[in-house]
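Here is the structure we will look at, set down as structure tokens.
Only a single protein chain was left out; the remaining protein chains are all shown in position.
Here the chain labels run A and B in written order, and each chain numbers its own residues starting at 1.
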Amino acid sequence: MMRRKALDLWAGVFVALGLGALLFLALKVGNLATFSAAQTYLVKADFDNIGGLKKRAPVKSAGVVVGRVEDIGFDTESYEATVTLSVDKRYAFPKDTSAKILTAGLLGEQYVGLSAGGDPTMLKDGDKLKITQSAVVLENLISQFLFSKAADSGNKDGK
Amino acid sequence: MPSTDNLVEVENVNFAYDSRQILKGVSLNIRRGQVVAIMGLSGCGKTTLLRLIGGALRPSRGEVRVDGRVVSKMHHDELYALRRRMGMLFQFGALFTDMSCYDNVAFQMREHTDLPEEMIDDLVLMKLQAVGLRGAHQLMPAELSGGMARRVALARTTALDPMLIMYDEPFAGLDPVSMGVIGELIRRLNDTLGATSIIVTHDVAEALDLVDYVYFMSDGVVVTQGTPDELRVSDKPFVHQFVYGETDGPMPFHYPAEDYARDLQTEDGR
Partner (left out) sequence: MIAVVEFLENLGARAIGAVHRLGFASRFLLLTVRNSGMCLRRFSLVVREIYFAGVLSLIIILVSGLFVGMVLGLQGYDTLERYGSSSALGVLVALSLVRELGPVVAGLLFASRAGSAITAEIGLMKATEQLAAMEMMAVDPIARVIAPRFWAGVISMPLLAAMFSAMGVFGGYLVGVRLIGVDEGSFWSQMQAAVDFQEDILNGVLKSIVFGVAVTWIAVFEGYDAPPTAEGVSGATTRTVVTSSLSILALDFMLTAFMFRGA
């Protein structure tokens, strides 16, 4: 069948184009290029309140993405949240690094920010971060604000 | 005429579709090497009978035996092996419209044999030559006339030299020349291949000139059988009406209706 060769050719072109589109989406549109192949090590951190932190949220240091939130768990003994971070092996952090839960922009998604300490020993796979700061929960802020406002006016009246 | 060399034996077969009883106890035998016609009005169950012989349908009662084996009891592989030895020519050819005539005829050879392409090429051209259409092998089915399409389909049906060839209304809708051609091909192929042929038709003139034996069906049963000569002189009114194409007889001209005079006089309340 003479037409068979033309069919094969076009079908092949079609599949190639399709795979190409998928590749384009994965690399240029998505974030596949940046992270999946990297080697990582795991570090744990406990927080009183993780706020809106989700799995696969970025872990940044000095604004640069250095890892991802791997897992979020709950410790039934200390009643704290245990967050497991996977950090790119290229970046070593000192043992006294602190982790803070920050918000990107005013109403953006939450991420973990790492501030490096000065300890000469570096974190190893499975270590726990000692210093953590929980997320700022908006409701608490507001009630704090209202409370302090009420206290202020109370003082003024009280005089 | 039961005999030990029957290729096909249909024994007291009943078949119903939904709630309609189509075959009500049909018995007939087809002897090897013969060309047999099964005739009757449309809807008497002729095509259903062909399907039963080919194993596409199962009888609700009775047996259909081909070459001694009961068709409805066959497993898939056995049935398909049997079908490779049978050929069926459908009413309008049923050629595969997405391939050329050549590929249509080559279809069975490519699917069921390991023959090399050069050999298939020779065989296809031979088969097309036998039906007189070797020159048209490049054409697509849509480019053929009805008669030509049917001839190519005939070449396709006989591609693997089947032992049993079935024809479903092979003469329907053809001009007299094409009818004659098909008739001659049916006879010639049957005799050259040493095959057995069953023709389902209501084309009396062509059939009676062509076949060795006739079975006559009406309303789901065989009403009469015999050689063409016997049928031509039959005194059964039904057969007489059919053979000579009379407008009125056991098959009435008028559809059942009320009294004519009364119908004209009254209003129907339309």
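As a working rule, a contact is a pair of C-beta atoms (placed from the backbone, for glycine too) under 8 Å apart; a residue touches a chain by one contact, two chains touch by 3 or more.
As the structure is a prediction and not an experimental result, all values here were calculated from the model.
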Which chain B residues would touch the chain omitted from the figure, given the whole complex?
54, 56, 80-81, 83-84, 86-88, 90-92, 94-97, 107-108, 111-112
Which positions on chain A touch the chain that was left off?
4, 7-8, 10-11, 13-15, 17-19, 21-22, 24-26, 28-32, 34, 36, 54-56
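Keep in mind that, in the parts below, only the chains that are shown with their structure count from here on.
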Geometric centre distance via CA averages, chain B-chain A, whole Å:
75
